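Take a look at the structure below.
Every protein chain of the complex appears in place save one, which is left out.
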Amino acid sequence: MSTDAEIDKLVRREYAAGFTTSVESETLPPGLDEGVIRHISARKGEPEWLLEWRLEAYRKWLTMTPPEWAHIHHPPIDFNEVSYFSAPKSMADRPQSLDEVDPELLRTYEKLGIPLHEQAALAGVAVDAVFDSVSIGTTFRGKLKEAGVIFCSISEAVHEYPDLIKDHLGSVVPQGDNFYAALNSAVFSDGSFVYIPKGVKCPMELSTYFRINEAKTGQFERTLIVADEGSQVSYLEGCTAPMRDENQLHAAVVELVARKDAKIKYSTVQNWYPGDEEGRGGIYNFVTKRGVAYENAHISWTQVETGSAITWKYPSVILRGDNSVGEFYSVALTRGRQQADTGTKMIHLGKNTKSTIISKGISAGRSQNAYRGLVRISPRAEGARNFTQCDSLLIGDQCGAHTFPYIESRNPSATLEHEATTSKVSDDQLFLCRQRGIDTEKAVSMIVNGFCKEVFRELPMEFAVEAGKLLEVSLEGSVG
Amino acid sequence: MLEVRDLHAAVDGKEILKGLTLSVKPGEVHAIMGPNGSGKSTLSNVLAGRDGYEITSGEVLFEGKPVADMETEERARAGIFLAFQYPVEIPGVSNMEFLKASLEAVRAAQGKEPLDAVSLLRRAREACQQVNLDQQFLKRGVNEGFSGGEKKRNEIMQMMLLEPKLALLDETDSGLDIDALQVVAKGVNALRSPDRAIVLVTHYQRLLDYIVPDHVHVLAGGRIIKSGGKELALELEQKGYGWLTGEEESA
Partner (left out) sequence: MTPAEQLKDSVLALASQAHRDDGLTALRKRALKQLQLLPFPEKRHEAWKYTGLNALTAGQLENAAAPVHQSADVPALGDCVIVIGNGFLPEQLPTLPDGLSALLLSDNEAAEVTPDTLFGWLNSASLSGGLLLKTERNRKVAGIVHVVFCNQSDAPCHASNRLQVELAEGSELTLIEHYLGSGPVLANAMTRILAGANSKLTHYRLQSESADSLHIGNLQIDQQRDSRVDSSQLMRGNVLRRNDVHVRMLESGATLAMRGVFIARDKSHIDNHINVEHVAPHCHSDQVYKGIAGEKGRAVFNGRIHIHPYAKGSDAALSNNNMLLSNEAEIDSKPELEIYNDDVKCAHGTTMGKMDPAQLFYLRSRGIDEGTATRMLGTGFVNETLLAMADEAVRDWAISWLGEAL
C-alpha cells in the first residue's frame, strides 16, 4: 500500500466536541435592530451609559461594510438570520454559586474535559465557563480574591466594578474599529473580565472556556484584561461548538491593557467546529484581539488554531510605551475546506520597542491557510526591532498556503527582518522514518510537532500537551 | 538471510532491474559494484520497500519470508536497515526524538522492552563516540544542516543503535573524504558478526580497502554480470567497468 493510501485511511476522524447539550434555552428570535440591543442590555440590567455605548456602536456598524481584503470566500452573511442572544433558562435567576448551576451544563464542561467543581478541577487553573451568551460560573474565585485578583464574567463586572469597565471598555478596540468589532460592541453578551492589581503576580492560570450550543445563534463575547503596573497574568481561552450543518457566527473582541512593567500572556486553543469534509457548517470566527503595552510592558499572544470554517483574526499589540515588548506565536492548522486568514499587527510607537512574530501554518486537504501580518514602525520608535518568521507546511497537493506580510518603516534606526518559507512533508522524509521502523502516522505527527515546536513551548505547560494532541487528532482526520 | 531470485523491478513503469539474483548468508559481507545507472540504488530501495519501486517479477526472501507484501516499516522492524545515499533532513525533529521513536518501534516488534531514558541516552552517546560525532548532534534536527560526511556518520550511528540483521549501505562512501571514510569503515567493521549480514553498494573500490568483503558482485544493466572474491574489486579498479560491460566508461 502506498503512503498516500495509508495516510488516506486515517481520514475522517470525528470532531470530538461535536455533541449538543439539551437544555431549555431562552433565545431571541433572529434579527438585529435597536430593540434587540435594548433587550440584551435590559436583560442584563445594564446602566444607561452602556446601553448608549452599544447603540452608538450599532449606528456605526450600520454605516460599515464587511472587510474584503482577506483571502477568504463565503456567501454574504445575512445578519438578520442570526440570533443575538441565547441563554439556558436555568441561568435566568442567576445562580449564586456553581452548586446552583444546572447539572446538565456542568456535565457539558466535564465531557469537554473541563470539570468546574474545584475539587475535580485542574489544580492551578481558574476557569470561567461561557455557554452561548452567558457565563455560567467561575471557579477559584475565593482564592483569587485573596490575592486581590478580579476574575469574573464581564456582565458581573459591569455591576461590581463599573469604574474599571467604564475606563477600559473600548479603550483598546474602539466601537467603530472594524465591521465585526462594531457588531460585537453593539450586541456583546458575556465574556470574562480580569483585573490584576499593582505588583501582583496572579497566583494561578486563568482560563475561559467558550461553548456555543444553541443553533442559529451567534456568540459575541467580550474579554477585557487589565494588568496594573508591575503585575503579571497568564490567561488561556478554549472554544468548541456542536456539529451543525449551518454556519454559525462568532465575533469576539478581546482587549488587553498592560500598564507599566506589567506582563500579560494570552493563549488560545481554538477548536470551534470546522465544518464537515465537504465544507458544510462550521463556525465563522471573526475576532478582533488587541493589546496596549505601556512602558516596559510585555504582551504575548500564543494561539493554536485548529477549528472554525473560517478564521479571521489578527491578535495585535500596540507598543505604546518605551521598551515594551510584543510577541505573537501562532500555529494555524487547516484541513477539509477550512479557510484561515490570520496573523498579527505590531504597531511600534515607543522607543526601543521589540516584537517577535513566529507563525506556523499547516495546510491539508482542500483548505486555504494565509498569514497576514503588519509590522509598522512609527517615526518616533527609535531603535525598534522586529523579527518575523512565517513558515508554511503543505500536506497534499490540493491545499494552499499564503503569506501576506505588510512591513512599514518610518524610522531609519529600526531593524526589521522578515523570513518566510514554504515546504512540505516530503515523501523522502516519510520514507526515512518508515525505514527506521516508524509508521506513517507517527512520522507525520513527529514532523508536524517539530515544525510547531517554537510555538508550543510558549504555551502554559498544562496546555502544551493538549495542543499537541489536538493537532494530532486534527491531522489524523485530514492527511492525504 | 537474504535471497533475491530473478528480480525484475520497475520505477515509474520503467524496468531497471532485469533478473537479479543474489544470496547473502548471515555473517557475510557482500559488495555490489557497478557503473552509474546500473541499478544499484534501485536495488537498495526495492529491498527497503520504497514507494514507487515495484517488483514486477521474481522474489525477495528475507529469512525465508517474501518481503514484497511487507510495508517499509515492517521490513525495518524485521531487521532490514538501509543507510541512505542522500539522508534527508527533517527540521524540528531532534535526532534523539527520532532515535527514540525508531528504537521503540523496532524493539517492540522484536518483543523487547523499550529502553529507559538513561540507557537510551548512554547508548546513543556511545554510538556517537564510535563514529566521531559530537553529542550535540543528538539535540539537533535530523540531518538538519549536517555536512555530507556528518549525515553519513549519522546513518552509521543509527545502524549501531538499531543493530539490524541485514545492513544495506547505499553508497555510504560517496562524497566522504579519506578520514571520514575510515571512521565509517571502523563503525561498519565493528558491526560485523556471525549473525549479521552486510551489503555494501558502492561506486568506488576505495571503500573495500577498509571493509574487506567476502563476495564482490558487479551489477550492470539491471543484473549481476560477474561475482567473485575480494580480488575482483582490485581487478575492476585496474581495468574499469568497461572490461566487463564492453562499453566505454564515461565516469
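The chains carry the letters A and B, assigned in the order they are written, with residues numbered from 1 in each.
Here is the rule we go by: contacts are C-beta pairs under 8 Å (C-beta built on N, C-alpha and C of every residue); 3 or more make two chains touch, one makes a residue touch a chain.
Note that this is a predicted model, so its numbers are computed, not measured.
Across the entire complex, contacts from the unshown chain go to A.
Checked against the hidden chain, the listed residues A:20, A:171 or A:398 yield one contact partner: A:398. Those residues of chain A that touch the chain absent from the view are 69, 377, 379, 392, 394-424.
Please note the rule applied: only the chains that are shown with their structure count from here on.
Per-chain CA centroids place chain A at a distance of 49 Å from chain B.
By the touch rule above, chain B contacts chain A in their complex via residues 48, 50-51, 71-73, 75-77, 81-82, 84, 87-94, 97-98, 101-102, 105-106, 109, 141-142, 158, 162. Residues 1-3, 6, 426-429, 431-440, 442, 446-447, 449-453 of chain A touch chain B in their complex.
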